[in-house]
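Only a single protein chain was left out; the remaining protein chains are all shown in position.
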Amino acid sequence: MARLTVDDLCKTFPGSGGRPPNRVLDNVSFDMQGQVFVSLVGPSGCGKSTLLNIVSGVETYTSGQLDLTNDEGRPARLGYVFQDPRLLPWRTVVQNMLYVQDDNSSQTRDRALRYLDMVGLANNTDYFPTQLSGGMQQRVGIARAFSVEPDLLLMDEPFSHLDAITARGLRENLQEIWIESRKTVLFVTHDVMEAVQLSDRIIMLQPGGRIFDDITIDLPRPRHQSDPKVATMQAEVLGRLESMTGVNDDVSQAAPTGGAP
Amino acid sequence: MSTGVTDQFPGGALAAWEQGEAQGRRALRQRQARILMFVLLGWLTMLLVWQWGSAQLPGRVLPGPWPVAQEMWEIVASGRFVRHFLTSVTRTFMGFGVAALVGVPVGYAMGRSRYWRAFFHDGVTISGTVPALTYAVMSLIIFGISTIGPVLAVALVSTPYVALNVAEGVRGVDRDLIKMSEAFGRSRREIRRHVLIPTIVPFVYAAVRLSFAVAWKVEALTEVFGGRNGVGFEIRREYQLFNVTGLLAWMFLFIAFMLVIERLLAVSERRLLAWRPQERAGI
Partner (left out) sequence: MSTAVQRRETSAPTGEPAPPPWYATDLAARLSSYVFGLLLWIVLAMAFERVPGPDEVVVRLVQEFQLGQVFGHFGTTMFRFGLGLLVAAVGGIAIGVLMGLSPISRAFFESPVLVGLSIPAIIWAFLTVMWFGFGWKAPVTTVALSALPFVAVNVAKGVLGVSRDLRDMSRAYGVSRARRIRELVLPAVTGYIIAGVRFAVIIGWNAVLLSEWFGATDGVGFRSRYWYDANRFGGFAAWVVLFVVFIVILDRVILERASRRAFRWRDES
């Protein structure tokens, strides 16, 4: 488990070839720790993915502070699920799982196989990624992220490239695994329904990269879309998102998959 | 998007933003400057290695950069540069003309019919593997020492490029556009004129640009083997006189000329084909 503190974080991309610089994060501050599932919600282009890349260390930030440690105060081990599966096409499923591990011991291997089993791919371990469907590839990505026993798990719209039915299956699957493992998760999505179903807390970003709202979701798990309490919560969060429309027209893009209530 | 949001920034945050942006710009400029420095360093190293080599080797075996530069200047000033390069470049483009005349119909057939694709496939791929020496000497055997030899050699090496590119172009023609045209009852001739040809022309152009370097080298090679004028002939003459300075001077002129023409072809291609989004993105 990890503790993540973000303080007044700013990020500007320099504009190349005469284009003006692009500001994507504006004084973002929040704090999370322990067994929580936090979602970052906002329209496309509001800097959610950039924030995730900064947390993972792939991207630098312009100003502010970011502190990420595990329970022992050491740098946190990360797991990352991307929008696309990002598997090595020339390695089999199990080889892809082992690629991100620190060692090749039999325990590591067993752990990898266990997570593959949890996502329902126990029989596909020796396939090449190109031989799997998009949904199955994304399952490998999820299994890979859990299998490194991360202190913090980052997920960047992991279901947005999948069809609705596959996405729903994977969402249920993710919820089960999370209930079992209780990792610290930072989850990026533009889908409010998904955020309410999965998370303990929702941080809303608005275009220009400022935090607009911070909502706690206090509902028992496992949650189902059909549950009236979940539906009520979804409506409430959507309502708050609607109120953001006054800020910028771009929010129209944020219309979540279910459409406005 | 950013302008709308700017107004709502509290003053302090805005200042921080602008500072960040300035930093970003500076970093970008510094990076570009550093890259340029290393490009120059690459050239400098080449010259130094050459200078060092010429000091190591005895006598006239490898003259240094300076005598070669002087020789280059002399070749240009005496007008020999313009004369011989004009001859060679004319032959190269005549060769391209022949290649287009033969390659476009062949490529069109390859793109439209499976039979012709199979028919020409081996010939077109094999001819890309055949050593350039073969084309040069064969052209000489057929036509003897004449203007036609180099033209034939250029045509022989570049026709497969044109054919393959046109075939790709024809196959890539948007099927939906053709279906749309048919749905609106356009005749075959109209479809050819408005859909097929505009799609194919860029591919012919690309073929010429891609094969220019190869063609230009083969043209010179043919002149080396048997020519009375042209760049290749001059290179051969310097070799027979054992004049390394002259040889190197012609070589650098040869390279410079080739790079300039390639650049011109690339630029004009972008101009002509500005409607193609990927070309614009390349600038």
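The first chain written gets the first letter, and so on, giving A and B; residue counts start at 1 in each chain.
In this text, a contact is a pair of C-beta atoms (placed from the backbone, for glycine too) under 8 Å apart; a residue touches a chain by one contact, two chains touch by 3 or more.
Keep in mind it's a predicted model, so treat the numbers as computed, not measured.
Touching the missing chain, out of B:26, B:179, B:192 or B:228, is residue B:179. Within the whole complex, the absent chain has one touching residue among A:61, A:80 or A:212, and that is A:80. In the complete complex, the residue from A:57, A:134, A:222 or A:239 that touches the missing chain is A:57.
Chain B residues in contact with the hidden partner, per the touch definition given at the top, are 31, 34-39, 41-43, 45-46, 57, 61-62, 112-123, 125-126, 128-134, 137-138, 141-142, 144, 175, 179, 182-183, 213, 217, 220-221, 224, 232, 235, 239, 242, 244, 247-248, 251, 254-255, 258-259. Where chain A meets the omitted chain, the residues involved are 53, 56-58, 77-80, 82, 84, 86, 88-91, 95, 99-100, 128, 130-131, 148, 154.
Just so it is clear, only the chains that are shown with their structure count from here on.
For the pair chain A and chain B, the distance between mean C-alpha positions equals 47 Å. Residues 10-16, 20-23, 26-27, 45, 62-63, 207-208, 247-250 of chain A are the ones that touch chain B when the two sit in their complex. Residues 1-2, 4-5, 8-9, 13, 16-17, 19-21, 23-25, 27-28 of chain B touch chain A in their complex.
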